[in-house]
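Structure below; questions to follow.
As you look at this complex, bear in mind that one protein chain is not there, while each of the others sits in place.
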Amino acid sequence: MGEAEELLEAVLNDPRVRDMDTVRGCQECGSCVTVCPGARFFGSDKFSPRLIIEMVSNRDADGLRELIDEGIWCCAQCGSCRVVCPRGNDPFAVVLAIREAGEFKVHITPEGAVLPLFHLQAMLDVGTCARPVTPDPKTHPDWGPKWAEIYSNMEKIRTQTISCPELMKLDRAWDTTPEAIKEMRKIWEITGALDHHMQHYPDYIRQIKAKEGFKE
Amino acid sequence: MSVVVIGGGPAGLAAAASLASAGEETYLVEKDELGGFPKKHNFHLLAPRLETYEDVIQPLINEAKSKARVLEHAEAIGIEKKGDKFNIRLGDGKVLTADAVILASGFEPLQPETLLEYKAYLYPDVIPSWKLEEMLSPNSPTNGIATRPSDGKRADEIAIVFCAGSRSRTLGVPYCSFVCCGYSCKQAIEIKRSNPEARVHLFYMDIRTIGEEENTLYWVAQEECGAHFVRGRVAGLEKRGDKLIVTAEDTLLNRRVELPVDLVSLDVAVLPSKTIKDFAQKLNLELTENGFVKTSRVVDTNIPGFFVAGMTSGPKLIEMCIAEGSAAAASVANYLKEGKGHGSKC
Partner (left out) sequence: MSRQIVVPREAPDVPFKSTKKFEEYKRFRDELYELAEKGEYKLWRVPEPYIEFETVRGSGLTKKIPMDCLYMHKSCWLSSLFTGAVKSIFYVLDTFGIKYFNDQNQITCTGWAYHGGTACPLETSVTIAARNWHQAYVSNNYLCLHCITSHGMYYDEREVLVHSKELRDKVRRNMDKLGRELIIPEYIPHIHEVIYALRDKIAERAKHSYKGVVAVEHNACHYWKLAPFEVIGGTTPVTLSGLVEALGGQCKRYKEWFSCCGMGFGHIGWYNVGAVSHRYLNRAAGITKMISAKEEVDPDFIIFNDPGCGIVIDRCQWYSDYVMGIKTDIPVLWYSQVAALALGADPYKDVGLDLHIISHDRLLKKLGY
């Protein structure tokens, strides 16, 4: 089976698509495209929730495969499409299923959409998706100079001005316990997510497995 | 033997006139004035052939009035079947006894405020299609010109929203209301003829101008009146300044469309008449999934002696209502003679 067929099959077997009323008949009314920020700001020729539903309904494997290269990443996951669809379709869930299938079943995610290491580390090292130090001004110049100022004062504001207990560290959002972090790692391990990321970050994953005593 | 026809709209008028012409003792009971929805909302031109109310409905009224026993401003508020007879209780307490009944109670229009997304509850310039119809009559307060309710100004940019509350699992009802495509094209023609400056934008998913309507309504609107058809369902309606911004995808051009207009007319869905639910309970009348009366051979119901005509059994065009009125009359005549209607299974 080629990549495209594999992708289509994986999408159709995603519990969100297979076990729920996600893709039903489509009137091609365009309500979803009207409200979609992805379609609005990237253009509906690049991304159209309506066409995605059509591709899944019509089993257009090649169309879906092509989306992974660029278009599928336009989605902002807002759910506006879901709330306006008169048939009760859910393009939002389909997009998530396509991205997941592309990464975890067929392994064709383009480089710029692979989970960056520092995000993975946040979840597995401290147990929170974000850390106060995450949005570095150097990589966010469009936030302006005031952000750089606040960023350099972050520690002082957190620890002295506001000083809300358990919200003062810079390396994590709140003071997660070692037990919680260990459990997070265990969940990734038993569900195969840790093994999956060996293909992207083998050294980091090996280090975690060694630390926690997980099998290689 | 006597027959009671409940409802004095096109279907009821045709039924009463046919029955009375055939010599049956016929009562026609109408809760407001004869003429039904077209009368109530001052319809002028009717789809599909742009004939006038005077030419189509008024003759029916005249005939019914001259031949049947007409009771206007009399609402049928209760019914029961005792043996072979029906007792119909009116609002003033009077009870009519009949050997057969034709229910032609018309329909209930979906109230636009219930469609929260279209914000009729918030903006006076978002109106239901019957309000537009009223404005377009030559004897309306605005002399047939479509104007904005908010400030009385002439509406030069008008959006007509098809399927407002129809064909949807999430807004209104799941079925098609049948009549809207036709009358929307008609309204576009009337607007342009009364106000050559006007631009009418019709937002549709499908155009269901069937049969000859295609040429009397759809192409006339597009070719002669320059109506702008956008194939996309209106999914956003917001106000900006004194204009309403209507958004949809033009699915044929694959482009998002944002249009500032003066007036938005919603083709609101056709709902079953309120009388049906109550009568269904009292008589054990079978209904469809959507709450209309279930029929066999178009006008017969599961209750012997009880017949329906017109929108009571589902959305349809005016001329179909008139036809069903006559069909119901024929079925009644057969029932009175032979004890069963044309569609009866017994």
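Think of it as A and B in the order they're written, each chain with its own count starting at 1.
FYI, a contact is a pair of C-beta atoms (placed from the backbone, for glycine too) under 8 Å apart; a residue touches a chain by one contact, two chains touch by 3 or more.
None of the values given here were measured: they were computed from a predicted structure.
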item	value
For the chain not depicted, the shown chains it touches	A, B
Which of A:E9, A:E70 or A:E212 contacts the chain that the document leaves out	A:E70
Per the touch definition above, residue among B:L13, B:V29 or B:L110 touching the missing chain	B:L110
Selected from B:K82, B:R240 or B:K337 as touching the chain missing from the view	B:R240
Missing-partner contacts on subunit B, residue numbers	110-111, 113-114, 116-117, 121-122, 165, 168-174, 236, 238-241, 245
Chain not shown, touching residues in subunit A	14-16, 18-21, 35, 37-38, 40-42, 46, 69-71, 73-80, 82-83, 88, 92-93, 95-96, 99-100, 102-104, 109-110, 112-116, 118-120, 123, 127-132, 134-135, 139-140, 142-147, 150, 153-154, 157-158, 161-167, 173-177, 179-181, 183-184, 186-188, 190-193, 196
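The working rule: only the chains that are shown with their structure count from here on.
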item	value
Approximate Å spacing (C-alpha centroids) for the pair subunit A, subunit B	50
Subunit A - residues contacting subunit B, complex	27-35, 39-40, 44-45, 48, 50, 83-88
List of subunit B residues in touch with subunit A within their complex	117, 167-171, 205, 231-233, 235-236, 247-251, 254-256
